[in-house]
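What follows is a single structure, written as structure tokens, with notes after it.
All protein chains of the complex are present and in place, except for one that has been dropped.
Moving on to chain A:
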Amino acid sequence: MYDPTVARLTYRALLGRRRALILFALPVLLVVIAALVRGITGADDQTASDVLGGFALATMVPLIGVIAGTGAIGPEIDDGSVVYLLSKPVKRPTIICTKLIVAIAVTMVFSAVPTLVAGLILNGNGQQIAVAYTVAALVASIAYAAIFLLLGTVTRHAVVFGLVYALVWEALFGSLVAGARTLSVQQWSVAVAHKVTGGDIVTSDVGLPAATVLLVAVTVLATWYAGRRLRALTLAGEE
């Protein structure tokens, strides 16, 4: 289920494009914010949790997930170069799984690592907050990468739909409508963070068992369907 050549082509494409700059810019921004907040307010658990939950997990992780997930396959389908992958005796699920692994790895590196660094700067991992949000970012990376990879195989406007989901659904509706929070990768990963801290400084609207089931189900279903999409991908001619 893994092809090293597909992986190499995918990560070189991901990190070689201009949008990869955002992959570097967002983590830097998070660390800068963390340093500023620490400088102004000093070490405070609630502030640390607010910054990591409000910016790192709610904004940075999904954005990086959108770039890595859609970028792992969308541009290739758009410009037609995917034909060089598809005209090979390589199983379609193998192509999707490999691309998913690369997308997950990239999302994790560019979101979980800076989250940990920012957490350590903010309050030195007091109450396990830094570790809790890092674990949440790792878990969310998997689900986001799978969802946005699927979007990349379904629509040419994957980035737009990804941003709408991440920013409008999760951030806006999530803060206004309680029901929307149940169907939010962010809330599922916060449930995991809650378990890690053990205290009440991090709370989620979704219980851990439900969150775990939903995370696994969404990841598996999205990956399975993306494989199906790729198998029947139509490269319509210019005519």
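Simple rule for what comes next: a contact is a pair of C-beta atoms (placed from the backbone, for glycine too) under 8 Å apart; a residue touches a chain by one contact, two chains touch by 3 or more; residues count from 1.
Rule of thumb we're sticking to: contacts and distances are computed from a predicted model.
J.: The complex has one chain missing from view, so what does its UniProt entry call it, picking from "Carbamoyl phosphate synthase large subunit", "Methionine biosynthesis protein MetW", "3-oxoadipate CoA-transferase" or "ABC transporter ATP-binding protein"?
T.: When "Carbamoyl phosphate synthase large subunit", "Methionine biosynthesis protein MetW", "3-oxoadipate CoA-transferase" or "ABC transporter ATP-binding protein" are compared with UniProt, the left-out chain turns out to be "ABC transporter ATP-binding protein".
J.: Among the options A:M1, A:V32 or A:V83, which residue touches the chain absent from this view?
T.: Of these options, the touching residue for the absent chain is A:V83.
J.: For the chain that got dropped from the picture, name the residues of chain A it touches.
T.: So the residues of chain A touching the unseen chain are 3-6, 8-9, 12-13, 16, 79-81, 83-92, 231-239.
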